[in-house]
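All protein chains but one are shown in place.
Moving on to subunit A:
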Amino acid sequence: MRIVVTVKYVPDINTERGFEDCRVVRSPAEGTLNELDENALEAALQLVEAAGQGEVVALTVAAPDGDVALRKAFQMGVTRGVRVSDDALAGSDYFGTAAALAAAVRKLEEESPVDLVITGMAALDGLGSVVPVLLAAELGRPALHLAKKLAVSGGTVTVVREADDVTEELSAPLPAVVSVTDTANRPRFPNFKLIMAARTREIEAWTAADLGLDPATVGAAGARTQTVSAAPRPPRPETQLVTDKGDGGVALAEFLLRNDLV
């Protein structure tokens, strides 16, 4: 079982996030592995452990700062990390990102087949939740998106997904692309040995040219959308705080009525 897990370097949701020149500010102090990717890593590690052999490769498209995300993947037990970095990829939209990830998966395939690509359900910065599906489309493989349960048996992957009040069971032949939700598993905590080993593990850096990507089709040059403005919201007016002394409910109702919200 050989599995590629795509991971993303994102600003920590517990910090002040923002934009500069219409691009998300990514700083090493506040950047981290997208938390939802931990579920993807956990799912991949469990499958390889159950198979008794194989490899999990963590793959990211990021500037060199993004190594933070790969180090975290190493800490969980991943043994190989690949970062695709290129100025030509800056400003990629969903399609450019999917194209770069797909090209890297194809390059990994030149070594030996990749049975599964597993992703998180979304990245916590953009929350688009479409790259998994676009990656599958780029690779020409079945997409099983938002898996809450995942099982692989005899060359077939089966998932249960719950979304929008619908529960579905889907199956597809391998190789396939699967995204897992944050309820699919509980990601493991890194142990001391893996944390130490993660520090010195080598990260392979690939460029757009290594992947045969045409610079005109990725990055800002190939993007089909362009962020034209980004502005912080004005701060909310101060909270009106009432301490309940027996009439807190009445105060709440009056607030709603006064503001024409009923």
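Following the convention adopted for this analysis, contacts are C-beta pairs under 8 Å (C-beta built on N, C-alpha and C of every residue); 3 or more make two chains touch, one makes a residue touch a chain; residues count from 1.
Note that in this section contacts and distances are computed from a predicted model.
Visitor: Under which of the names "Electron transfer flavoprotein subunit alpha/FixB family protein", "Lipoyl-binding domain-containing protein", "Chemotaxis protein CheY" or "MFS transporter" is the non-displayed chain listed in UniProt?
Guide: The UniProt record for the chain left out of view names it "Electron transfer flavoprotein subunit alpha/FixB family protein".
Visitor: Sort through A:Val5, A:Leu36 or A:Leu213 and give me the one touching the missing partner chain.
Guide: In the complete complex, the chain left out is touched by residue A:Leu36.
Visitor: Looking at the full complex, which residue from A:Ala63, A:Ala172 or A:Ile195 touches the chain that isn't shown here?
Guide: The single option touching the absent chain is A:Ala172.
Visitor: Which residue among A:Val133, A:Val152 or A:Ala198 touches the omitted chain?
Guide: A:Val133
Visitor: So which bits of subunit A touch the chain we can't see?
Guide: 13-14, 17-19, 22, 36, 93-95, 121-122, 124-130, 133-134, 137, 141-146, 158, 163-172, 181-182, 223-233, 236-237, 239-244, 247-257, 259, 261-262
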